[in-house]
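On to subunit A.
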Amino acid sequence: MLSQLPLLPVLLPLLGAPACALLRRPLAAWVFSCAVSVLALAAAIALLAATWQQGVLSYALGGWAAPWGIEYRIDLLNALVLLLVSAMGAAVLLGARASVWREIPEHKRTLFFVAYLLCLAGLLGIAATGDAFNLFVFLEISSLATYALVATGRDRRALVAAYNYLVMGTIGATFILIGIGFVYMLTGTLNMADLAQRLPAVGQSRTAFAAYAFIVVGVCLKLALFPLHLWLPGAYTRAPSIVTVFLAATATKVALYVLIRFSFTVFQVEYSILALPLETVFVVLGVVAVFAGSLVAVFEPDLKRGLAYSSVAQVGYMVIGVGLGTVAGLQASLIHLFNHAIMKGTLFMALAAVVLRLGGSTYAQMQGVGRSMPITTACLLLGGLSLIGVPGTAGFISKWYLVTAAADREQWLLVLLILAGSLLTAVYIWRLVETAYLAPRQSPASIAPRALEAPAGLLAVLVVLALANIYFGLDTRLPVQTAGGAANGLLAAVLP
Partner candidate 1 sequence: MSTLWLWASDACLLIGSFLLLTGALGFLRFPDFYARIHACGVTETLATGFVLLGLLLRSDDAMPQVKLVLILLFVLFSSPTASHALAKAAWNAGVRPRDNSGKRRVSLPHTDP
Partner candidate 2 sequence: MLSFTIIVILLVMLVALARAFTGPNVFDRVLAANLFGTKTVLLIAAISYLLGSPDYLDIAVIYALINYISVIGVLRVTEIRRERRQAGAE
Partner candidate 3 sequence: MDVFSYFNYWVVVVLMMLGFFIVIARGNLVKKLIGLNIFQTSVFILYISAGKVMGGAAPILADGVELYSNPLPHVLILTAIVVGIATTSVGLALVVRIHAAYGTVEEADILEQDATC
């Protein structure tokens, strides 16, 4: 079974989804999905361990060797993303029951879990595959499932958000498809490793440039990088709470992975970063994203929406890391990818609890929530502190690496901007803290204060996530070493 390991994290949810559709009772579907996602997580953990021991793992699907068949090719980068996505997928699902039962009508629950599994399988499939076109297929699986999941939000605006996401996401996917088509025409292959070998020979052609441009734009649409982020706030805000948690923790991360994979493996860094002015483009867009996202988040009356904009900002940080074009920068980017998934997972999970109990997440509704839901609010606060980058939390580690990476390039202005960005984060997090703890509770008579804390299942997952923020702020070996190994594997041959 060990030789099948690279496939398992993807295959389990992929086949689990149709199997889940056969279950009629929502509860059974939930239990089944949980089991599947936990198994996938176990496989992903084993896979990461195996990758550490044995280096790159290759798995030929259908038994056909690489450029002819589809290959799963797992290096540290894949393994890290797989682990992250499956872990968040499993965690969110485990805590999802109460929230789903509250927000999704009964006849849709089974389908909801099926779509969730499909989305998970799609994201994992993107992260595992070594074939450019296979990536597109799984991208579409996850995207379609995402549209459906977003549309299950109770507000009718969820529909519009899902529709906009669908249109923009499809444009993005089609752009990626165009790009893949161009590189295929240039090289005749779709396998990423093979592409990497054959592209340099044609790297100077204008077609290669256009191909890269299309892929980058397409991926950035999915990634919600600044000017292409328009779908994200709506989708995150209007989606059911659980979906938001899952998407925020995984979807943009996988998109970033795709960006890194195409930039550094397929097109290779000599081309993508050194030959093109992308370095500047990424850094500038990243900085603009940080400030635009954070500023909107500061003035947003709804916390969920504010955090969605904050995601736009955080994507900016990650892209800055990529744009630095150094091993340190990439490592910082990957570390932030990992940590941000945990932070946003915590924050949105806490918001799921808040929405569950209070029916909404505007600041007005959340007044005094610190007293009625102390544990949830504490977790929310922990996630927020991590987002700011307070030392001792995971967010600090990200900021540290990002700033050192920028300092290595001696870009002092960038250092300042990065840090100033986290000040803005502090502003909106503090707005939340004041609302939660200082404002009088909204209509205290109507709700019994003791009964308000989130249900146990949700709370348990939330607390674990919140503690993970602290844990990964103190014991950073997993993300730092894996990200370091991955970054070295991608860039060390070429760059300092």
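How were these picked? Simply put, all candidates are chains of the complex that A comes from, given by their letters.
General remarks:
The rule is simple: a contact is a pair of C-beta atoms (placed from the backbone, for glycine too) under 8 Å apart; a residue touches a chain by one contact, two chains touch by 3 or more; residues count from 1.
As the structure is a prediction and not an experimental result, all values here were calculated from the model.
Comparing candidates 1, 2 or 3 against subunit A, the one that touches it in this complex is 3. Per the touch definition, subunit A reaches candidate 3 in the complex via residues 133, 136-137, 140, 144, 147-148, 151, 156-157, 159-160, 162-163, 166-167, 170-171, 173-174, 177-178, 181, 184-185, 190.
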